[in-house]
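Only a single protein chain was left out; the remaining protein chains are all shown in position.
Read from first to last, the chains carry the letters A and B; within each, the first residue is number 1.
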Amino acid sequence: MKIGVLVKQVPDTATKIVLTANGRGIEEGNVKWVMNPYDEYAVEAALRLQGPLSAEVVVFSLGPARAVETLRMALAMGCDRAVRIHAETPLDAFATGNALAVAIAASGCELVFGGKQAVDDDAGQVLQIVAEVLHWPVVSVANQLHVHAGNDGITVHRPAAGGVTEVVELGFPAVIGCDKGLNTPRYPSLPGIMKAKQKPLTEQQSRDLLGGVSPHVVLQQFSLPPDRPAGRKITGDPENVAQQLVDWLHNEIKVI
Amino acid sequence: MTHGVQGGRFLVRPVGEADPFIPEELSPELQQLRGLAIDFVEGEVIPRDDDIEAQTPGVLPTLLKKAGELGLMMVEVPEAFGGLGLGKIAATVVAEGAAGQGSFTAALMCQTGIATMPVLYFGTCEQQEKYLSKLATGEFLGAYALTEAGAGSDALAARTKAVKTPDGKWYLLNGEKQFITNGGFADLMTVFAKVDGEHFSAFLVERTMPGVSHGPEEKKMGIYGSSTVPLILQDAKVPAANLLGEVGKGHQIAFASLNIGRWKLGAATMGQCKRILRRVVQYVKERHQFGEPLAAFELTQQKIAEMAIKIFLCESIVYRYAGEIDRGVAALDPAGATHFRERAKINEALAIEASISKVFCSESLFECADEAVQLFGGYGYLREYRPERYYRDNRINRIWEGTNEINRFLIPGTLMKRMAKGGIDFLTELTTILGELKSGFATVDPAVPLAVWQDQVNQLKKLVIYVGGVAVNVYGPDIQQRQQILHDMADLAIAAYVADSALARVLKLHRRDAAAAQLPLCMVTAYLARRLPELKMLANQAVANIAAGDAEKYRPYGKAVGKFLHYLPFDLVAARRDIAAVILARGEYGW
Partner (left out) sequence: MGNDIVVVCEGDAGRLKKYSLELVAKAAEMATALDATVRAVAVGKGLAEALQVVGPYGVTRATAIDAPGLTGHYNSDAATAALSTWLQQVQPMAVLSSTSAHGRDYLPRVATRLKTGFISDAIALTVTDGRLVARRPIYAGKALVDCVVTGSPQMIGIRPNVFGLPAATGGVATVETVTVEIAPPRETIREVVAAAQRVVDLTEAEIIVSGGRAMGSSDNFRYIRDLADALGGTVGASRAAVDAGYIPHAHQVGQTGKTVNPTLYVACGISGAIQHLAGMRTARHIVAINKDADAPIFARADFGIVGDLFTILPILTEKIRKVRSA
């Protein structure tokens, strides 16, 4: 069996976001690039099945040249080979999902893991799109999983609103989105890092994979959220101040 | 000399003639190794800080074993013994990345440095096979037992005694070693003892051998979590096969190990400087006074900039050292019968540079820790905040691995030995300098980029040689007792090596990409602009001391010193502001 893992290189979550002068993107000068944190759970999920299913684990990433670093990290953690799909500028989720799906189909993977969302665009769509293009079922968010005894399917826990958990069963092939809590991702080891150099890393062009498929979402303008307005400070009759706070919680910030 | 490495030569070679390794040349894999060390410390070690510092049983050894499983202990161990067989550059990235929790750092540096290296360099094949793979994976934790109550800086005065049993199978060791880092849990210790009370020798002692025990944990000023105990040997029964090296040659092992430890301490303290600066930057951006973040104030910017400059300088010397070692090792026959002994000799050849790394980096860390306390103000004095820890934990670094005073003496001392042996031709250089003092130093073309600063650093080296020449001339062999003069000479030599390494790095960067070299250039010039006038004053006082304050005797020396290092006006405020602006925007110095 072959297992695919989808990873994305994203700015470290501690990065201060600064927009470019034209407001069409972010300044990358001081950005520290890391593997999307949710993708680490995906890599770990795949690696835990590598032995039991005698699986080859293939890691995919769509991105610019620097995305190689993230693929190397996945290889250092234990993935067997890597495929980088070159896209100089970001594609929308639809095109990204299509390109990845074509590459996955060609690789022969039957089970694909990915992070439930990337912490840069926070969209959480690519896995579902990949699944649809491949005509596979998908659980976009999972925080527990186990493969059935006969290796013919998988049971996952999908968190839903209000703390509810849906226990879902799927056959293979399938796409699974990985959430925090699914596992504890391993560190790559030093020998792993050194060995990763020797592991195969191939490159493909997104335009070759996409054929005629084009993006469907256009990003027009980036902006920064407005500064936190100066807080208000009130005093007086307890009944009255409590009411004002309740009104604020209820009507303005809507937490109750 | 097959490896071709000769320490101390920086003094007689113009800046940039050597091609130092610079951290900007690190391969992606090595950067990943460092990233792993950083992630491990931040993800596994720092979260256990309270438990480590309370010496909760098992916590530190368990973390060390985890580090071993990830491979953090196997960098320099040859592949044949289960290691990665990488060199000092790789070991440097791991050492700087793994710094961050003082007690853990101390334990890990002990393991990979002074605990492992004696076996690597001096072990027999059998000893290497038996112990290296275990040390490489963390299955065995190691320690190094040299110091005794009466033998600290004067290590060879040890009283621990080893006597061979009549059947020739064992050595019985008796004595007490003290201040043994990792001693509370180490499985294997390199113990120094005098065979028959005379011949200084080293032994590989396992904790489970009969007669081996340890005393209680010392109560220390800092790094509470590290284990520091006396090692007690009462008829400790050590197999004769565990003699390390030859009887009576223990000093070679002791000194070779210390050289390794000194460079490694430099690398680790540099890593800690980076962490401190990151914490300080975060604080000065958050903390507001007079309606502004501290970061907006000029004096804060000065402190931030000076910390960044120190880190740049530390990197320049530590990586240069590592690069020279690796270059020397690469020139050796890897299968040669004396391969590992040759490697120990390379380390010995760079003893001066190792001492400089130890002194300069440990003092940089001390200054960074001190400024961190200062910038945090009242909070910096509270136990609850990190700077109080930085301040206590860092202090040991100026004491162990040879006090900074001993290391300073070693610098001019070793230089003079090299001179006497003809390894470095200081006499010719001195003659040239004396000629230049008469004729004047060659003028430089100010239009050539960096030429002015290159000239300044070259003059600094000449000043070091000149002061050294005067001292040797006046004192003769008696100079070894003139500790204050030796100390000044060491400071001059340290500064020369630091300036030489940092400027050579900038020249290299400048050739690659002039724009990207802007910040490094700014840091190095700011250092030189501040430091060179101080060094000239130091040299001036040194020759006045040598002249015993006699105006007549002083006059020619003073006149000569006056000809070095003409003052170059420089706007330090602007330079520091520019440096601080970059660091503040980045949020850290960066790895």
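Everything below uses one rule, namely that a contact is a pair of C-beta atoms (placed from the backbone, for glycine too) under 8 Å apart; a residue touches a chain by one contact, two chains touch by 3 or more.
These figures come from a predicted structure and were not determined experimentally.
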Interface partners of the hidden chain - shown chains only, full complex considered: A, B
Hidden-chain contact residue, picked from the options A:Pro64, A:Pro159 or A:Pro191: A:Pro159
Sole contact to the chain not displayed, among A:Asn36, A:Thr70 or A:Ser140: A:Ser140
Of B:Glu17, B:Asp235 or B:Glu286, the residue in touch with the unshown chain: B:Glu286
Omitted-chain contact residue, chosen from A:Ala21, A:Ala149 or A:Val255: A:Val255
Candidate in contact with the missing chain, chosen from A:Ser54, A:Thr184, A:Gln198 or A:Ser223: A:Ser223
Absent chain, residues of chain B that touch it: 286-287, 379, 384-385
Chain A residues that touch the omitted chain in the full complex: 11, 13, 15-17, 19, 26, 92-94, 97, 119-125, 128-129, 131-133, 137-141, 155, 158-171, 215-225, 228-229, 231-236, 238-239, 241-243, 245-246, 248-251, 253-256
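Methods note: only the chains that are shown with their structure count from here on.
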Residues of chain B defined as touching chain A within the complex: 28-29, 32-33, 36, 39-40, 43, 69-72, 74-75, 84, 86, 94, 585-587
Interfacial residue positions of chain A with respect to chain B in the complex: 14, 16, 30, 69, 72-73, 76, 187-194, 196-197
